[in-house]
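This structure is in structure tokens; I'll ask about it shortly.
All protein chains of the complex are present and in place, except for one that has been dropped.
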């Protein structure tokens, strides 16, 4: 990066440019084309190329509308609970020694990268009849018989919060860690209690990052695919589940693609909003 | 909030986070073909079984091969992109950077479906190469972010110093930039490896019926017959993740890698 020339040769950008265009943009283009393709009535192939908006017409029906509504409600619930739990957690975490922070971050990252399958399996085991909570309550004679708490909406929300909590912490971590500690200390020296400082100083200062985190966690939860199947009942299935179902089991790729395109647009709009919120914070 | 109450709060949440993993770990120790906790007739029997039972060794091998190669592809795409964005900036590199980060910000089912129709169109649907390439592209984000962080930490004076000592641009990249960014590139590879190992939906949509990976196998077992081996795989995955991130935590600066500070180092 000298004053005379750039540190890297021009052609270096070509490699990722070509690869990403070929393997990322082209698939999206094909998906767009498939969403308006004609469904093959014979059922042997998936579809034939063409142009019709019938799949989109199906997306905007009551059936899909309800799925979308359920998906969004569940995701929003999980996002709110997770971020509410994660915010004080992150604030305390950022004040710990670097060693303690590293240990906790390692555990959070490990949980975050766990497959949804494993999280679903773990939570369902924990809430099952033969292991975990059911057993424990029976042992303590709080309940007569060990019982299962899964599948249920409660189990699904537990699983989703388990999935999104580490993500929320990691999204909140950078802005919280860069918060000027003197602001908080100033409030403390002026006699405010820790709790009062948290709600009176920390939370207002972090309003934009919190909003951004809520949106990102919401999109993240919206993408969950396995937990609704493992921990929830069919009426809790999210749009992700239905898209896969249409694509793989019903062999209706055009409809699946149309739903994916709608989901994509919704997610893009939300992520864009989150980025906008973050930028406004920096400008302020 | 540096009170005892705060520490208690963190401890309780960490406990809740670890609890399901403990239960799964206990379940994996059951002697018989059941999922009880506390385990009955505790033994490590199923740990051996994972590496013996043919229906589990296949997915195990698939998962490892896919993760190892896909992470390599992710690094191979991310590294030149990160270097380009760092060394030149400009609109093109911003667009590319956004493209590199995008797969990770969107619900994965969208990317999965995109890959599905793509590989169907190419006639590669159901092949392991399709899974590997899809994971490689999907996971570009991780090495891209870690490598960019590493590059931003390099003092520009080091590059100028190398130039005054006679190094060409290529030599500066090779002898200064890459060695300094290497820990971050390795971290990126490790992140991508762990996440590929755990990824379900793309692997499932692209080749789920022919190339079974461990997550797919576990999900199928959840439907068609429980076995403590599922617990064993979970324990191994958790152990591997802790090992990888622990190593990054010990040899690197995890708080910085996750965006805690904007300081330069090196």
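We just call them A and B in the order they show up, numbering each chain from 1.
Here, a residue touches a chain if its C-beta (ideal position, glycine included) is under 8 Å from a C-beta of that chain, and two chains touch if they have at least 3 such contacts.
In this section, contacts and distances are computed from a predicted model.
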Protein name, per the UniProt record, of whichever chain is missing from view ("Class III cytochrome C domain-containing protein", "Fe-S cluster assembly protein SufB", "Putrescine transport ATP-binding protein PotA" or "Fe-S oxidoreductase"): "Putrescine transport ATP-binding protein PotA"
Identified contact with the non-displayed chain, of B:19, B:53 or B:158: B:158
Chain not shown: contacting residue from B:24, B:176 or B:192: B:176
Interface residues of subunit B (partner: the chain not displayed): 155, 157-158, 160-168, 171, 175-176, 179-180, 266
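The working rule: only the chains that are shown with their structure count from here on.
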Chain centre separation (subunit A, subunit B; CA means) in Å: 16
Residue numbers on subunit A that touch subunit B, as the complex places them: 1-2, 5-10, 12-13, 15-17, 19-20, 23-28, 30-31, 34, 46, 85, 88-89, 91-95, 98, 101-111, 113-126, 128, 130-132, 135, 162, 165-166, 170, 173-174, 177-178, 194-195, 197-198, 202, 216, 219, 222-223, 225-226, 230, 239-240, 243-244, 247-248, 253, 256-257, 260, 263-264, 267-268, 271
Residue ranges of subunit B in contact with subunit A within the complex: 1-3, 5-7, 9-10, 13-14, 17-21, 23-24, 26-27, 34-37, 76-78, 80-81, 83-84, 86-88, 92-93, 96, 99-100, 102-103, 105-118, 120-121, 133-134, 137, 140, 156, 159-160, 163, 169-170, 172-173, 177, 191, 194-195, 197-201, 204-205, 208, 214-215, 218-219, 222, 230-231, 233-234, 237-238, 241-242, 245-246, 249, 254-255, 258-262
